[in-house]
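Quick one: the structure is below, and I'll ask about it shortly.
All protein chains but one are shown at their positions in the complex.
Letters A and B mark the chains in the order given here, with residues in each chain numbered from 1 onward.
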Amino acid sequence: MSDVLTSEAPAMIRFRIDGREAAFEDGTTVLEAARVLGIEIPTLCFNEAVSVYGACRLCVVEVTTAGRTRLTASCTYPIAEGLEVRTDTAEIRRARRLVVEMLLAKSPDAGPLHVVADALGVKMPGRWALAPEDQNDCILCGLCARVCAEIVGAAAIDFAERGTRSAVVPFFHRHTEACIGCATCVTVCPTHYLKVEDLHSREVAHAWDSADDERRCILCSGWRTVARFHENPAALLGIGTHGKEAP
Amino acid sequence: MNGSSTGVPPYCGPDPSGQPAFEPARSGVETGRSARVGVLLCVCGPEMRKRLDFDALASFASSLDAVGHVETHPAWCLRPGLRRLRQIVAEKGIERLVVAGCSYRTHRQIFATALERCGLNPYLFEIANLKEQCAAVHPEGAMARAMDQMAMAVAQVAALEPLEPIFVRSEPRALVIGGSLSGLVAAETLAGAGIDTILVEQADVLGGRAGGSRERWPGADFGDEIDERAAAARSNSLITIHLSSKLVRVAGGPGQFVVTVQTPGGETAVRVGAIVLATGSRPAPPGGVYGHDGKRVRTQEEFMELLRGKARVPETPLSIVMIQCVGSRDANRPYCSRVCCLYAVQNAIEARKKWPDTQVAILFRDLEMSCLTERDVKHALEAGVTFHRYDPASPPEIQGQRVSVVDTLLGRRVEILFDLLVLSVGRIPGEGTAGAARVLNIDTDAYGFVPEPVVRLRPQEHAGRGIYVTGSAHWPASPEEATYQAFEMASRAAMALQRGWLSTRPIVATVDESRCLGCGLCASMCGFAAISVVQTDKGRKATVQTILCKGCGTCTAGCPVFAIRSAFYGDAQIAPAIHAAVTP
Partner (left out) sequence: MSKKFIGFVCEWGGYTAADLAGFRRVAYPADLRTIRVECTGRVDPVWMLDALIEGAEGAMIIGCPMGDSRHEVGNYRAQERTRWVAKGLALAGERPDRVRTAFLPSEDAEGYARTVQEFSRLLDAFGPLDRSEKGVERLRALREVFASEKIRWLVGQGQNVAEDADAFREKIPPLELDARIEEVLRDEYRRVRILRGLRREPMSVVALATHLELPAQAVMRDVSDLIGIGRLAIEGHGDPPRFREVAR
């Protein structure tokens, strides 16, 4: 995003979206342009405050360039001169319904997902379902990991494992000191999957425990009581440091 | 508690390199009615569109004192919005910003960065949450709240003062606690980087030969290396060594620790910028297991005494049996101490070289291969060492002169006559670790070692900023590992100290000495020991150690005479907000 504000007089790219002429500066994505133009494109894994990820594929649109039309995620696709974009065709609606059905296969009980499904006309339950032990409300959008890394600066949780075992967890599935218990991940989770719980022991990879009753999140449990010599919150938040922090 | 007794107070102020962190706010920044506040209304959610009348909000905003420009946009935080913001700043002479949009917590950074890039001070900015904290939750009455919250944000922003990151000088000196291998390497590295280093060792010798323990390093030449390093440290003019000494007190914070060391000559306090903890590990006490007597049944360390000729036995042993995992990996001490297999194999090879007619057998549960290598095992096998694997369910038993063990690889019981039994007991934290951790106020794990905050994936950090833990104080490490760890940690400390300063965000408390009575109530309230009362030439006054201040404002609200100011959340900013909130 920084390039937006440092360069002067950026090149304006002209393109068409849903039959309308539009012009935005080079580097703008289709989703950004659509939002500014008031065109609704549904999203799940998108949040303006963090980097784009393109995981959920709900924001797919049809782009036509050099005579070829294909479906692509609008959140990651940069506008190009002469691009044609369609945001609401039968093909797109079919694709979005498929996306939601597949998400429902893993997260059949996620209330917010039902809202999206209703809006798209998806019949529930969907056609598929994962084994019950693989089902939970996490749609692997990665928003929690991104806010933790980019906004909070703690980077306490991230993706691990592969395939059906993919999950966002703290390292080695063990509680970590890096988590500061701020619950920002809880606020951005689109399916309300993340919760915070009081736990009464603290288990970390070296398997020690503490008698302290501390608050921590279900995934990561490292809210250390802030003590002297603790990390300055500025270091965690990246505020006012301009990359000049001491390690 | 404060380090006032040791001289010049730390430098606090603008960037000592002379370059501002960003362009300073344009000259003539005014507060109050004439402040030029821009109000950006963000129409970015279905509830906002439904429940808020943005035309009315915009015209209301325009009517507010100090507002110079009002504009509505569907997505201020996206690229096109930020570009428009830049235009507005350039064209309309806006110096402060209120975004009437969503969450301060998630979106603050986007706008703060944008303001900086436009040459504005990022602390002259507030977000009024009209989304999650208004439109989304108020089916009725959202407009009234929105208008008030916007007016409050404008009033607050108009009263804000520009803030810049605070730079605090860091003391170009380091303290290394522990004079064994990792401590010596750390001190050497720091001194090599031109950093004055103080090395504190609680024994009366360097090199980890703490009084009472007859530890030797595995590998015949290693002892020489330690001696060389110790000699180099002694002759290094940048390294000051205190033997029979320990750390007793620490005050201050990163870059400006004041450490008090107790030496045979008394206590001495000194300012340091970084602290390296290198208190190492030591063998666990065998406690009589397997009939340990230090003669016929020895620990590996006691065995090395024999190998190096420091101890004698009446006759050369003809059969040596080593047992691994003694007292380790059980309910009492569940962890593996990592280095015992390495030590055992190296000692076994050395024994076979020294006494070619002596049998050496190693009874192991598993071979820990992160310190030990396959090549070592191969050399051991070539040297004639035999290995037998046992299961913890049926551990080796001593029957008179024999060791009896079920070899799981052979699938049968094996009996070995021995005249020397060598036990690989596990390792526990060095003697100085507990005390040092207490003084430094850092956590230890259940076994007394000092972990890093994000285990295994960020080993170079420590939860105590400015405090570095290296070597076996952190977790049992082989000599090679301890060396590299010490090198790395000391390098990081050196980098930080060579930079010469630390920065911290400016949302901190400051004391107005002209009002301060020196009553100390603030110091009693601070959870971070960041404010304390010191003697000045104007009498006793409270003073804030900026690098420690978290900006919570508890002291500010508790001061009996309003002598403390909280930046950003000051009385001067909150009072107008309260007024705007409830005045019709």
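Throughout what follows, a residue touches a chain if its C-beta (ideal position, glycine included) is under 8 Å from a C-beta of that chain, and two chains touch if they have at least 3 such contacts.
Treat the numbers as computed from the prediction; the structure is a model and nothing was measured.
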item	value
Options B:232, B:248, B:398 or B:521, residue touching the unrepresented chain	B:521
Options B:248, B:367, B:414 or B:557, residue touching the unrepresented chain	B:557
Residues from subunit B at the interface with the omitted partner, ascending	47, 103-106, 129, 131-134, 136-142, 144-145, 148-149, 152, 507, 519, 521, 524-525, 527-528, 550-554, 556-562, 566, 568-569, 571, 574-575, 577-579, 581-584
Where the missing chain touches subunit A, by residue	180-184, 186-188, 192, 195-196, 213-215, 223, 225-226, 233
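Operating definition for what follows: only the chains that are shown with their structure count from here on.
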item	value
Subunit A and subunit B, separation of their C-alpha mean positions in angstrom	29
List of subunit B residues in touch with subunit A within their complex	21-22, 44, 73-75, 77-83, 86, 103, 105-107, 109-110, 112-114, 117-118, 165-166, 170, 250, 253-255, 334-335, 440-447, 449, 451, 453-458, 460-461, 463-467, 475, 492, 495-496, 499, 502-506, 527-529, 547-548, 550
Touching residues (chain side subunit A, partner subunit B) in the complex	1-2, 4-6, 10, 24-25, 27-29, 32-33, 35-38, 47-49, 147, 151, 156, 171-172, 174, 176-178, 184, 187-188, 204-210, 222, 224, 226-235, 237-242, 244-247
